[in-house]
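Reviewing the structure listed below.
Only a single protein chain was left out; the remaining protein chains are all shown in position.
A and B are the chain letters, set down in written order, and residue numbers restart from 1 in every chain.
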Amino acid sequence: MTQQVQFTKAVGNANEINELLRRYGVKFGIYKNGVFNEQFFPFDPIPRVITAEDFKSMEKGLAQRVNALNEFLFDIYHEKKIVRDGVIPEDFIYISKGYLAECEGITPKNNVYSHISGIDLVQAKDGEWYILEDNLRIPSGASYPLIARDLTRIAAPQAFEENSIIDNRGYAELLKSTMEYVNCGGARAILTPGRYNAAYFEHSYLAELTGSVLVQNDELFVEDNILYHHTYSGGKSRIGVLYRRISDEYLDPLTFLPESLIGIPNLMEAYRSGNVAIINAPGNGVADDKGIYYFVPKMIKYYLGEEPILKNAPTYLPFYEKDMKYVMEHLDTLVIKDVAEAGGYGVVFGSDLTKEKLEEFRKTIIAEPRRFIAQEVIDFLDLPIVEGDETVMRKADLRAFVLSGEKTKVWASGLTRFSRNPDSFVVNSSQGGGFKDTWVLSR
Amino acid sequence: MGTISLEHSDRLYWLGRYTERFFTTMKALGRQFDKMIGTEHGYADYLNCFGLPDIYADNRDFIRRMLFDNGNAHSAAYSLERAYDNGIVLREEISTDSLSFLQMAKDTLTKAEQSSNVRLALLPLEDIVYGFWGSINEHIYDDEIRNIIYIGKTIERLDMYIRLKYPFDVVEKEFIRLLKNLNRVPKGTPYRYSTKYLSDLVEILGTEDDYRQGADKAVDSLGHLFETEEVPA
Partner (left out) sequence: MKHVNFFYSTKLTFDDYVHDHSFSLRIIPPETSTQHILSCSLNITPYIPTQQTIDAFKNNVTAGYIRDDHRFLDFEIKGSAQVDHTSYRTDYMPCYLYQSSYTKPGNELRSFHDSITEKCTGTPADKAKYLSNILAETVKYEKGFTDTATTAEQAFALKKGVCQDFSHILISLLRMEGIAARYIAGLAFCDGETHSWVEYWTGDRWEGVDPANNCSVNDDYIVISQGRDFRDCAIDRGVMFGKYTKQLQLVRSELT
């Protein structure tokens, strides 16, 4: 891959664009000390630029990866050939919290499990892209670059005249057709836990753009194994596809957590009967688990018979003897991740540990080898961001969105998040990170 | 549009009411501001209209708290906040564009608080609210659903006008507007009004004399016309 052209020019005035974003209510909610607060998601006006050539190979690589992951999910919830053939050890499937035995044997409409996949990548200093993580449950964030583009085009039209940038505003159409591809007959609906959810802006904005009904669980019910929406005139209207923004274990209190108050009773029966599509399919967590990540390149070979186009960050599984040896020898330079943890927890950099702690950690890994994966620390390519009057360099990642409908399509954009803290790798919005537009050049 | 839930229809109704309450409060306070120039404690008649106690230090304190104090349920800021609360969950119904006017109104009100000339700083709010209604008109395609928000708006306007003792001819016009709105409500929907309270209103708002004597009862009847409960924030 070629080295990326670094774009260092701000597109429009940061304050102006942030003012516009405010005006359109681009917010995310966070809880601090139990109190709900809405914050604006700070936008940086220097775009990340991806060349046409780079994108071409990323596009192929991402579609390939998501296709393999979809095949894997179908296999795991049916015949489990990949386990039988010894490609993935059984333990890694069944100790994963994301594996849901309740979903065994269910075949989602058109075999699509991960309709909307958010694949997190980073670019190393040498220009190479590495996959950091797959998000196949409810990846969020597409709405931010979507609305930001709309606004930067108002604030700085010239930049779009001078550069050949692929318009990313077709995301809504793409999402709509992805939903329609699996629609089992009825309206499209987006299920939100409510306005006090961190991503409420996104839920309501995507509902508006795709012409879907935005619903909460108490407006829905299942009768005769069909999902309905209570309408205001006292009637009911059928929902054929439900893009839910609540996690699996809360979906249906009669199948999963009985204490869930935000679920829809018997939704799983309607789903099992093929009367409603659930986007993304319940049970996808087994495929985006940290332990399974290691096996994705093997999946690509196994299911598609192809060489993986995009690389994983070099990863070791202490479960394998050879890898254990390497991990023990290089513990001080590796990053270790606990497969059971998520959201930045359970991540330890060997270089941060004292000698004693390192020894202690060594013992923990030997005692529970299945619990950890180890990765080489990638030398990130930092991106420029505007801070006051100067431009500074910060860590950033890219969440690419891959939509699986009739064909697997990669959205020619993505969410570039950056850390505002110079030493931090944490790009999460809840940690004060911001976002950038992501330009994909057409030539 | 086709499907809208009962909760959303309640939200629309209250969005109409609070947006209008904000607007009318702001205009009434503007008028009061003018009246108070050169007086001390010149706001007693305003408080009387709403049966509120005088807890204000002076004219300036009254105006500021009535405009900007979020914690005061009779303030313009409070109504705007409640309008926004109802609006934020209606994005796909009323559109991001319509919602942006409420955000702009909030921002403008916040800015006005810092301004040395409050009345001047509030002027753009009028444009913003008219913009909001234009946007609502543009973006809600279903007549039946659009009618719900207008019913809320007109009921609120009548309620405020009667409390503020506006002249009969002004109130009468708004009442006729309400009757037209009510005529559009189809049978068999939850947005049916109480015919008992409607006939009370027809009686009270029939002549200027009845209006003068029956204002309290009119306000009460308006409150009962639609027994719809506010969805908690």
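In the analysis below, a residue touches a chain if its C-beta (ideal position, glycine included) is under 8 Å from a C-beta of that chain, and two chains touch if they have at least 3 such contacts.
As the structure is a prediction and not an experimental result, all values here were calculated from the model.
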Touch partners, limited to displayed chains, of the chain removed from view: A
Omitted-chain contact residue, chosen from A:Glu90, A:Glu387 or A:Glu406: A:Glu90
Per the touch definition above, residue among A:Gly29, A:Gly170, A:Pro265 or A:Pro369 touching the missing chain: A:Pro265
Hidden-chain contact residue, picked from the options A:Pro253, A:Pro318, A:Gly350 or A:Pro384: A:Pro253
Contacts of chain A with the absent chain, listed as residue ranges: 80, 83, 90, 93-95, 99, 101-106, 221-225, 253-255, 258, 265-266, 269, 272-273
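Throughout what follows, only the chains that are shown with their structure count from here on.
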Length of the line joining the C-alpha centres of chain A and chain B, rounded to whole Å: 43
Chain B residues touching chain A - in the complex, by the definition given at the top: 2-9, 88-89, 91-92, 95-96, 99-100, 103-104, 107, 188-191
Residues on chain A engaged by chain B in the complex (per definition of touch): 22-25, 147, 187, 195, 200, 204-205, 207-208, 211-216, 218-219, 229-234, 237
